[in-house]
Every structure is written in C-alpha cells, then in structure tokens.
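I have a structure here, written as structure tokens, and I will follow up with some questions on it.
Removed: one protein chain of the complex. Kept in place: all other protein chains.
Residue numbering begins at 1 within each chain, and the chains themselves are lettered A, B, C, D and E in the order written.
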Amino acid sequence: MTAWLPTLTTATPQEGYELAVKLARVAVKLTQPDAEVRDRLRPEYAEDSDALIAISQIVATHFATVAAANGYWRDKS
Amino acid sequence: MTAWLPTLTTATPQEGYELAVKLARVAVKLTQPDAEVRDRLRPEYAEDSDALIAISQIVATHFATVAAANGYWRDKS
Amino acid sequence: MTAWLPTLTTATPQEGYELAVKLARVAVKLTQPDAEVRDRLRPEYAEDSDALIAISQIVATHFATVAAANGYWRDKS
Amino acid sequence: MTAWLPTLTTATPQEGYELAVKLARVAVKLTQPDAEVRDRLRPEYAEDSDALIAISQIVATHFATVAAANGYWRDKS
Amino acid sequence: MTAWLPTLTTATPQEGYELAVKLARVAVKLTQPDAEVRDRLRPEYAEDSDALIAISQIVATHFATVAAANGYWRDKS
Partner (left out) sequence: MTAWLPTLTTATPQEGYELAVKLARVAVKLTQPDAEVRDRLRPEYAEDSDALIAISQIVATHFATVAAANGYWRDKS
C-alpha cells in the first residue's frame, strides 16, 4: 500500500471530517484486501441503515482524533 | 459538497449538541450519496428503536469532540 | 425546541450523571420528532435488555464529557 | 432516588473499577425504574454472552472516566 | 473478590495491553459471578467471531486508559 496518510493536519474542520471518513474506510481494505470481495459487499451495506449508522460511528471516533490533532482548528475560526 | 463545517465553535452547549447531530448525519450522506436511497431508508430507522439508540451513541461521540473544542463552554456559565 | 442545555456545569457528580441521561435522550427526540412514534417505541425498548444496555453505553459516553467539563468535581470531594 | 454518587474519587484502582460497574448499572435503573421488570430481565442477560460483553464495554467507558478523575491513582503506586 | 488491581502502572506497553485484556474480563465476572455459567458460555463466544470482535473493542477502550495512565510509556522507548 502506498503512502496515504502523511499527516493528520488539515486546513479546515471539514477537511478533517473527510480525513476521518478516509480513516474509517482504510481499515476495511487492510482486513479485506481483495477489491472484488469489497465491491461485492458495498451495495449491501450502502443500502443497509444499520451499516450506514455503524460507519458514521467510526467516522465520529476518527473525527475526535483528527480534531484533537488539529487543536480543534481554534485559531482558524 | 459545499462548505458545511466552517468551525467547531458554537455559542452555547445546546448549539454544540445540534452540531453533533449534524456531524452524525453527514457521514451517512458521504457513504450513501444517493438522496433517493437515503429517503427510502429514513422511515425504516426513524421508527426503529435500535437505530435511534445507535444514532444517539454517535451524537454522544461527536458531542464529546465539540464540547472539548469549546472548552466545555465554561466561561459562558 | 426551547432552551434545554444552558450549561454542562453541575453541582455534584450525581447531577452530572442525570444530565448525561438527558443528553442521551434528546438525540432520539431530534431524530424522531414525532412524540406519538416515540411513545409507541418506548415500551419496546424499556423491556428489552439489549436496548437498556445500549442506552447505558450512551449515558457512559456523555458522562465522560460532563465529568471532564466539571473537572471531575474534584474540588467538591 | 437517594444520593448514590457523592464523588468520583476512590482510594484504589480496584474501587474505581467497582464504581464503574455501579455507574453502568444505574443508567438501566433510570431508564427502566420498575424493579419487577428489571428482575425479569436479569436472568436473560446474565446468561447471554453478548449482553455480558456489552456490559463490559460500558464498564470500560466509565472506568476511563473514573481513572481520569483519580489521576490514574499514580501517586498510590 | 481479592485484590486484583493494585495499580494501572506497567513496565511495558505489552504488559499494559495484557492488563487491558484482564480489565475486559473482570466485568463479566462481576456481572455473572457464577463460574459454572461462565464456563458454559465460554466455548460459545470463543468460537463466535462477532463476540471475539466485541471483546477486542473492550480491550481497545481499556488499553486507551492504561496507556494514558502510563504516559504512553514514552520514557521507555
């Protein structure tokens, strides 16, 4: 896997949120490296509200980390 | 997606809580960008107590982040 | 919705815990604003041990936030 | 409900853990105040490994809070 | 129950992780004190991937606490 996470620093809270979404996705790739299997699973969870909610929880956990890493972007507001 | 998260700073704890609710919802949009599919799923989870509870958990996680970002609004009370 | 969260500051840890319970409940109201639907769901989850356990987890997450906001009430003990 | 949480301070990590267990239980009482219903549910979850695991997760969340409140009992070791 | 948690301090991150595993297990003992029932449940969850994953989540939560308690063992590396 090539470099995909050079830093946790982002310019804005919104970019930090997008990074959290990315962080949530990569773990799935590392546990199921077969892209074909992942492609097969995607339609399943993308239309399953339980799965969408569970993914949102992971994003929340990563967003907490990214936000802390950026000092909550306090000096940007 | 246009700018939707300029800052984590809010005037009151209650506005911070409302921001946490928003943060919980956006992850679903980013994972399932098709508004039609989301509209189909909404009635399902909005009447499912397990889903409502799971959403409340996500809000709790985001509220922790927003509260920390605002120094717990200590100087407001 | 009228003002329901003026501050995270509470006089005692116990009041902080009660605030955490309240914080857990409000997210459900904001996701399912129809009081009639919520009243229909309540007996279901109130007699379902899985749901009660899940609610207790949310309370735990909010209590962490409220406790931090109050400096763990260290100067009260 | 009478006073049950005067402080988060405990003499030892083990007492802190026991407090975390208590904190996990009280949320259930506040959501389902009917002792009879709770007594009916108890044998169910006490013999259900999923429920026991979920309770242990709540204890872990509360223990994090209690441990932070006590400065991790560093000066006791 | 005899003393089982004298301190959160460990010599290495690995010992901290082992302590986190222990912390995850004790909550089950305190909720289901009957060793016979626990012995009956063990084969069930030890061969159930959902249960193993849920236990790993609890360990992660406790490890966060133990790591913070030890200042992340920064002066050891």
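By our rule, a contact is a pair of C-beta atoms (placed from the backbone, for glycine too) under 8 Å apart; a residue touches a chain by one contact, two chains touch by 3 or more.
None of these values were measured; they are calculated from a predicted model.
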Interface partners of the hidden chain - shown chains only, full complex considered: A, E
Positions on chain E contacted by the hidden chain, ascending: 12-14, 17-18, 21, 46-47, 49-50, 52-57, 59-61, 63-64, 67-68, 72-74, 76-77
Chain not shown, touching residues in chain A: 3-9, 23-28, 30-32, 37, 41, 44-45, 48, 50-51, 54-55, 57-58, 61-62, 64-65, 68-69
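Basically, only the chains that are shown with their structure count from here on.
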Interchain contact steps from chain B to chain D (minimum; 1 if touching): 2
Centroid spacing, where centroids are CA-atom means, of chain C and chain E in whole angstrom: 27
Between chain D and chain A, distance of the C-alpha-averaged centres to the nearest whole Å: 31
Distance between chain centroids, defined by C-alpha means - chain A, chain B (Å): 15
Shared-contact residues (touching 2 or more other chains) in chain E: none
Contact pairs between chains, per stated definition: A-B, B-C, C-D, D-E
